[in-house]
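All protein chains but one are shown at their positions in the complex.
Up next is chain A:
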Amino acid sequence: MARLIRPRRALSTNPLKSSAPLGAAMAYLGIERGIPLFHGAQGCTAFAMVHMVRHFREAIPLQTTAMNEITTILGGGEQIEEAIANLVKRADPKFIGIASTALTETRGEDIAGELAEIMERRGDFAGLRVVHASTPDFEGALEDGWAKAVTAIIDALVPEIDPMFCDRDMRQVNILPAAYLTPAEIEEVTRMIRAFGLNPIVLPDLSASLDGHLAEDWAGTSLGGTPLDAIPAMARSAVTFAIGESMRGAAELLAERGHMPVQVFPSLTGLKAVDAFVSALMGVAGAADAPPAIRRDRARAQDAMLDSHFFIGGLKYAIAADPDLAYALSSALAGMGAEPVCTVTSSTANPILARLPGETAILGDLGDLEDGARAGGAALLIAHAHGRHAAAATGLPLIRAGFPMNDRLGVQDVCRVGYRGTRAFLFEVANAVLAHPHAPRPEDFGAAPIEREFEHDRPQTAPH
């Protein structure tokens, strides 16, 4: 169980973290016809947007209140109102999610107050839902911003119901996925839920907006996501499942509104973790058995464990990721006998840190990853795309996981959750090891080389 180390130094080398407002914007993009709006300077938005465009390879309708020197001094309320008015005029969104930035939070803006006043005053915004989350860049990482945005959506849009007289839908399940889940992973989770005859409502649902599909028409908003009228209906669900410890706060708020039980699954990668999820689904469905497809998937995951343990057992690796993702992947690897020689993470807000395998976790950057991998004799790196520099410097294979992934296509399709995703992940790790074969040499064992006399003196081509 890991102890958190905070290096005493001023400098961050090759940052691991993406900022919290970016996480909030990503969450807002999982709402149907939504537009995320940064309350800050133009640059805050531009950097975040380019990051997401490169990651998802989609147009990202991220907008900004474009704070200037004067509004920064006098207050940005008018900027918010103008931004909303312009967005309504140009893109006709049904939902706008505002994320504050370091600039406006340092200034100390009362965004909630301003917003309430604007919405009251502007009758023409009546059909529009506007949500605000406080996400200063200087606090937390991407996964925290995401969690705060989801909490804000629930707070604004889910009504409190009367537990005695509500029309409870016993087959409806709320899913609150953590920021690291890809569209394919959300799809896998909903597939498993549907397999038990249950109906999931996923908030937010990137699998409907950023899964990379060609739309029929141009939209200045998100291309899909959680339907707006499904969000209030979440109060009537039988149960709320959060995936990732960072979503616990949001799940508890939702349960408060809807008076339903909550369960947090810290990870859905690894046989044990998925078993717990399936067991919970069986409980909700009142089923004593699982559908054949799920049973088969489990048997295949078991087989993958057997085939891959030769390569993962005893494997030393170094990982850098936001806490939830770091836990999901490294707990699955710990179950296979792999040993983390260096774990780097980005945020202290998440209590899952204490449960990370390995003795320590560093609150640090990709520079720590590189140093730790070298010092610990790692054979594999796990990090987001910027880990490629550490991989090149150390000559180690890199498994790309997390955000951003700007140098690979198909990041929406990567699935490492559920029985199927576990199987894929184990193969991915084993193959990364196999792709870097170590050809034994005499000097590895301290043996003298063969005498020159015996070598064939004519040139030979060596095709390998």
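One rule holds in what follows: a residue touches a chain if its C-beta (ideal position, glycine included) is under 8 Å from a C-beta of that chain, and two chains touch if they have at least 3 such contacts; residues count from 1.
Following the convention adopted for this analysis, contacts and distances are computed from a predicted model.
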The complex's invisible chain, by UniProt name, from "Choline dehydrogenase-like flavoprotein", "Response regulator receiver domain-containing protein", "Nitrogenase iron-molybdenum cofactor biosynthesis protein NifE" or "ABC transporter substrate-binding protein": "Nitrogenase iron-molybdenum cofactor biosynthesis protein NifE"
Which of A:Asn86, A:Thr106, A:Ser279 or A:Thr360 contacts the chain that the document leaves out: A:Ser279
Absent-chain contact - pick from A:His51, A:Arg248, A:Arg298 or A:Arg420: A:Arg298
Absent-chain contact - pick from A:Lys94, A:Arg122 or A:His309: A:His309
Sole residue of A:Gly108, A:Gly127, A:Gly395 or A:Pro449 that reaches the chain not shown, by the stated touch rule: A:Pro449
Sites on chain A contacted by the missing partner chain, in the whole complex: 169-171, 194, 197, 199, 270-272, 275, 278-279, 282-283, 285-290, 295, 298, 302, 305-307, 309-310, 313-314, 334-337, 439-442, 444-451, 453-456, 458-464
